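Note that this complex is displayed minus one protein chain, with the remaining chains in position.
Labels A and B are assigned to the chains in the order they are written; within every chain, residues are numbered from 1.
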Amino acid sequence: MVSAIYILAVGLGTAFLLGLLRDDWRAGAYGVSLAALALMSLISAGWVWVMAAGDGRAVEILTAGTLPPYAINLRMGLAEAVLTLLINLTGLLSAVYLRDTLFKQGRRALATLLVFTMAACGIVLTRDLFNLFVFFELVAIATGGLVLLSRDQRALAAGFKYLVASQVITVLLLVGIIFAYHATGTLNIDGMAELSARVLQGGALAFFLMFIAIVLDLKPFPANGWALDIYESAHPAFSAMLSAASASAALFAADKLLLIGGPTWLPVATGIGIFGFVGANLFALAQTNDRRLLGYSSVAQVGLVLAVLGQRDLLGDRYLFIAGGILLAHAVAKAGLYWLSGLIEGRELKAWSALQGHPILIFAFASFIALLVGLPPFPGFYAKWELVIALAGEGRLALLGLILFGALLEAGYLFRWFGQALKRERSLEPVAASSFKRAVILSAVAAGWGLGYIWGALSPNGNLLLAVPLLFALVFLALEPLSVRVKNSVAIVGMVAWFLLTLPSYDPLQLIFAAVMLLGGALVLLASYQTQGRRIGFYPSAMLMYAGLAMLILAEDAFSFFAAWESLTIGSYFLILRGQRSEPHALSYMVFSLGGAFLILAGFALAAGGDPLFSLAGLAQVAAPIAPWVFLLLAIGFMTKTAAVGLHIWLPGAHAEAETDVSPMVSGILLKAGLFGLFVLLMAMGGQQLHGIELTHILLWIGALSALIGNLMAAFQEDAKRLLAYSSIGQMGYALFGLAMMNHLGWLMALMFVINHFIYKSMLFLSVGGIAKRTGTRDMYRMGGLITLMPLSFIAVLIGIIAMSGVPPLSGFGGRWIFYNAILTADYRLPMILIFISGPIAFLYLFRLIHTIFLGQLKDEHRRVKEAPFWLVLPQMIFVAFLMVFALVPGLALRRVDAYISQFHPEGALGWEGLTITSAFGYWSPISIMIVVGVIFASLFAWLLFVNRKAQKVKQFNIVFAGERPYRPETTHFAWNFFAPYRKALGFMTEPLVERFWAAVVDVLHASADLLRRLYTGNGQTYAIQLLAFVVVVYLLRTGL
Amino acid sequence: MAYIAMATGFVLILIGLYGALTNRNILRMIVAFTVANTGVNLVMVAVGYLHGRTAPILDASVPVAEAAERIIDPVPQALVLTAIVIGVGVTALMLAYAYKLYESKRTLDISAFKDLKW
Partner (left out) sequence: MIRRLFVTLLLLGLAGVFAGLVVSYSPDETLNLSARYYAEHTAQDIGAANIVTAIIVTFRGLDTLGEVTVLFLTAAIVGLVLSHGRREGGGSGRELPPAGELLGTGTRLLVPLILLLGAHVFVNGHLTPGGGFQGGAILASAILLLLLTDPLRRISHRLITAIESTAGLVFVGIGVLGIVLAGGFLDNRILPIGNLGELFSAGAIPIIYSFIGLKVGAEFSSMLAHLSETEDL
């Protein structure tokens, strides 16, 4: 392999050569520069290959034919090779991106770009302190030049502020270097590291000055106004270089300095880093300018990497994997986002709505955001997993918490931005059409996915990009040009095939969940046949969610469980976001879900005790002092998905605003993921006590309250889909209650709810969706009398509410029966009463569904309404059939599960004799119940027909709207605010206290961000003062500690 | 001797920084930074000084064999040369910027360039 010094020589030589070219020979100069950058990239790539294929031992490069420390030496190792490759590729791609600008500006600009790239590589390669300084100055000066490539006039002032700051940094760095030299007699970094003790005694102050100067080159929060101004005003291609190339190089320099500083200075790096990560992410919340927002995000990510550098003592040989994963993911994503921003005319976040109608660019946008947040299957995900496990294993919990909190803030503003781009009114400004620029962006996307693959291959936890379900979901990206019918069929076949393939490996519990999620999912997908066109974006998202669910069920270790959990979260987020008015709801879903996911991550990390390969079965071995905390974290995490009261505010909007066929997916199927998690948790850990409080008892209360509040809220809704959504909160409350009872029947009942809730909620969402589609409204009081026009929908709703309300003869009754048996065995009286009360409340809202929509007066505008489309009705009818069968022979599904649960709760198993089921308190014979109810129903119906045989038929519209005013029906319609008296009595319980609480949290965060960011006054001198203040404060804190 | 030079250097740095951080005029800021840079250079040279020795040039008065006992530390001298040149470069660049800034707003007051903030 050619010596790495040629990277520098080629860069410099070409920069000098450009001066010899004629000024008007622009294309030639540009071509030569590109060739040089390509050559530099090639050399780096060659070294990456050598290092990865060989033993990875670093190669020393001598200069002047003299050994270090007497002459400057360079080093090329794996990290250096990867970083120089990153830098050179960023330079190359930015140069391609900047083609027009560079053509206009000529060879001076080209030379500056070459020197910038070369110098950033120099920072990475050199092992000499003063040489490091020289390269830093080169980068700073080149930055001063490249900032001016921008069309933005304000870039001039930004460049000057930058130079002012770099002058101050220079002073500190030089003083530090010379005194460090005095203390050790060498300028060689490794030589100094050997004499580390001497540096830290006699030269402690010198080291401090060097270290703080390099840290300042990382643009640490909050002494970084100068850098943010550059990020905002520079040409996006240059911001990409600044964020990807020069920040990475500076981080590597900080890493080298920490070799000298040793363990004493590691905590300082961590402190500065994590402060920046949280602070910059907080400030970013208040940003509306896209490039400045990205600048804040860069500062934050660099802070995170610095914090990781400070943890190198505990990361051992996984250090490069973790720090590198986060760093590279950030660099690629940030460069990509900056390049993408160059295609968009406006600078408001909302201006990114111009991307609508460009699915490939939206895919790029989504990929970059996922890279940045560290979602699977990208490198940051693997890195964060190992980092968090290691931190928890060592008990560095505060740091762990701050990292997760910062990451959540970051995800919050990034996904808010993504939602705005997708859902806001499409910006009229066109997206720049340059094919060069698009090619550059797409290569960043490819790099991101490629890195995801590599990190997966390097991870001991296995490569997610080789997981069949995930690959299947990704295939749909390639299938996008096909029509819905083809894609839908592929999806259904795929899901059923996967179910059959994995069938042998399920235990009975997993089988139930797999049947609901995969077969049930395939069934719900039938409804998707009714959509037309290509439905871009739907299938990859839906399949990602199903892939996550499929992997979740089969997960055996904590990592795959968590990866599956995040996959299904992302997929469902994209699905929910597709709804017409779902932007805010999708966001709150994402934030709650990620928050929950981070709690789960923290819980696993705490339980794992430093073992990244921790298996789920290991949860059972977690011992006393941590066990209840693990339990608590995991339980809360899972309850964000089941929307337990307090964590439920995302659900109504998300489920109600989703598309017709998406609502059943996210309600009937997705919610079960949370229940599955709770099952896994309770099976492994059982009950736990914290300070003498039985934690399952708390869950019991939460379940009961969720049931009560959910049902109550549902009763007061006017919007039919919202009603169903709130009812889900209540239903999940029942299931949670059952689980938390920690006895045989309780668990059986929870499983009953898994099946039942899936069937009737999917069915109801489909029929209500079909009705809303035909009538054009979801408000119940705008409907009425649809029974004759939509008879099949009516049957579905009727059966659905019978099943749901738990009256005989359908399966809901079975659920209730087990439930009542179960609570008779438990001794928690008060929550039991609550759960009893919520039963009748469910009647209230269910009654409205049938009464207001199908009975009463038909509205004039609905006279020509037709039955819902065939593909919506078909799955409903299948569900009806299922309900009937399940009502008749519940043993089909429950018997094996009952036996399975006996492993955990041997007492209280049911007796299964023939078709009769017996418990300690009585028996349940589904078939005889069905017969009895059938007979009663038939005789009543016959009697009704008999007494009404002489009734005269009247055309409904003869009686002129039956006293309703047709316009503004909500003022007079009897169905509007139907339960007003109950609301008067019980309304206090439906006060949106929880919503207000979370809104207040968000407000406080935003308001403080908005207030505090005024720190950045825009005055370059103030920035320099802040920089010095940062130095002094760090010094005081350091000496004070 | 070395102490005096070093202390002077540090004082120059502080004076320079004070000037750069309190003067609003951009040109004055640039001049103040050159003062601070000079201070840095002085400190660097002072660190390399050894009492009673001479410049690191081998000639009749400093024979090769006795060089190690006769000369001062040559490294800071080499470093300071680099530092000076880099300082010149940055100063020139800042001057060019000052010119353009003045051209854009007809003022040299640093607080007038606050279009970018927060």
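As a convention for this text, contacts are C-beta pairs under 8 Å (C-beta built on N, C-alpha and C of every residue); 3 or more make two chains touch, one makes a residue touch a chain.
Source: prediction; values computed, not measured.
Here the missing chain is touched by one residue of A:Arg99, A:His182 or A:Lys773, and it is A:His182. Across A:Gly46, A:Gly202, A:Pro267 or A:Gly618, the single residue that touches the chain missing here is A:Gly202.
On the side of chain B, the interface with the absent chain consists of residues 2-3, 6-7, 10, 13-14, 17-18, 21-22, 47-51, 55-59, 64, 67-69, 71, 73-75, 77-79, 81-82, 84-86, 88-90, 92-93, 95-97, 99-100, 102-103, 106, using the contact rule stated above.
Where chain A meets the missing chain, the touching residues are 3, 5-6, 8-9, 12-13, 15-20, 23, 61-66, 69-72, 105, 108-109, 111-112, 115, 119, 122, 126, 128, 130-131, 134-135, 137-138, 141-142, 144-145, 148, 175, 179, 182, 184-187, 202, 205-206, 208-209, 1025, 1028-1029, 1031-1032, 1035-1036.
The working rule: only the chains that are shown with their structure count from here on.
Annotation: 50 Å between the Cα-based centres of chain A and chain B. For chain A in complex with chain B, the residues that touch the partner chain are 130, 134, 137, 140-141, 144-145, 153-154, 156-161, 163-164, 166-168, 170-171, 174-175, 177-179, 181-182, 187, 225, 228-229, 232-233, 286, 1013-1014, 1016-1021, 1024-1025, 1028.
For chain B in complex with chain A, the touching residues are 13, 16-17, 20-22, 24, 26, 29, 33, 36-37, 39-40, 43-44, 47, 75-76, 79, 82-83, 86-87, 89-90, 93-94, 97-98, 100-101, 104, 110-111, 113-118.
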